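Notes for the one structure printed next.
Heads up, one of the protein chains got dropped from this complex, but the rest are sitting where they should.
Here is chain A:
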Amino acid sequence: MRFAPVIYGIGGLLLMTQSAQAVESMDWLNKLSISDKVNSQGAFIYESNGHLTSHHIARKVDSNGDVKERLYRLDGTPYEVVRDNNRIVCSTSADDQADVAKTLAPKLKPEQINKGYTIKHLGESRVADNATDVVAFMPKDPYRYAYEMQLSKSTGQMLKSTTFDQKGNALERLQYITYSSLSSSAEELASKADCAPRVEAEEISHVDQATWRASWLPSGFERIRSLKSWQAGGEGRPVQYLLYSDGLSNFSVFVDSDSQTATADSRNQFGPTSVVSKRINPSDKDVLITVVGEIPAGTAERIALSVRPD
């Protein structure tokens, strides 16, 4: 609650300085968008839903721009993800179900963020012994969360991020404790043996059933992926998978067009992640629509209700 006055105050200031700000926001977005093209090494902590975990990151960018990156959890059950440019090399998974896809969805252009958020420089600070700029991403509508990020002045790398709901409550925090832009060794980038290669799902073009889409989206959200997926219950029936993004927040839509489970509609919240399931009966079969994403539960619910056959 104590963040709310700050947020409203920022909102007021923004209205007064809109034109100068449009130029400024593109500067921040450009800075952000090239930040994953620099070498990066460090450790960060992540807090969400009352859990605190620590992680290591190694990212190497060679002279022709190829990126290798490895993220690894340092406490609890080992968990790691290794990527090579836009391909996920391997990731730890709790089960052996096929993953939806091993290639990354195309990234949105930085301008996309401008559609959903007002961007404002709040000041300067320091994180992990690096000078930072504090930048706020204020949602332009009530359909998404607000973010406050601290970006390294030298590389643009996000070193601290806090996600706020509409009431100003912090939902999750990520903060680096060590960070440098030194090059990582091959050893630091190598995956461990239990990092399983990904098995790719079929693209939606191979699906011979009706495809689905969300007929209502908050402005700035775009569909960036549409796939036939594995069947979550392990029965081999395909579930359609859609991924939407506004550049900062993502949500997924799962459409199980012949749902066999007797699950009632449900609505859950895990830290910043909302999970809403809705059952509809357009024909003789039950269709279960599940929306999962870092968006307010009300937004997820409205999206779930808007999902229709294409």
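Assume a residue touches a chain if its C-beta (ideal position, glycine included) is under 8 Å from a C-beta of that chain, and two chains touch if they have at least 3 such contacts; residues count from 1.
Keep this in mind: contacts and distances are computed from a predicted model.
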Candidate names "Aromatic ring-hydroxylating dioxygenase subunit alpha", "Multisubunit sodium/proton antiporter MrpG subunit", "Zinc ABC transporter permease AztB" or "Sigma factor AlgU negative regulatory protein"; UniProt protein name, chain not shown: "Sigma factor AlgU negative regulatory protein"
Residue touching the undisplayed chain, where the options are A:25, A:41 or A:112: A:112
Per the touch definition above, residue among A:79, A:143 or A:221 touching the missing chain: A:79
From A:225, A:278 or A:302, residue that would touch the chain that is not displayed: A:225
Which residue of A:92, A:125, A:183 or A:211 touches the chain not shown here: A:92
Missing-partner contacts on chain A, residue numbers: 1-2, 29, 32-33, 35-36, 44, 46-53, 55, 57, 69, 71, 73, 76-77, 79, 81, 83, 88, 91-95, 97, 99-101, 104-105, 107-110, 112-113, 149, 158, 161, 163, 165, 167, 169-174, 224-225, 229, 232-233, 241, 243, 245, 247-248, 250-252, 254, 256, 261, 263-264, 266-273, 275, 277, 288, 290, 292-294, 297
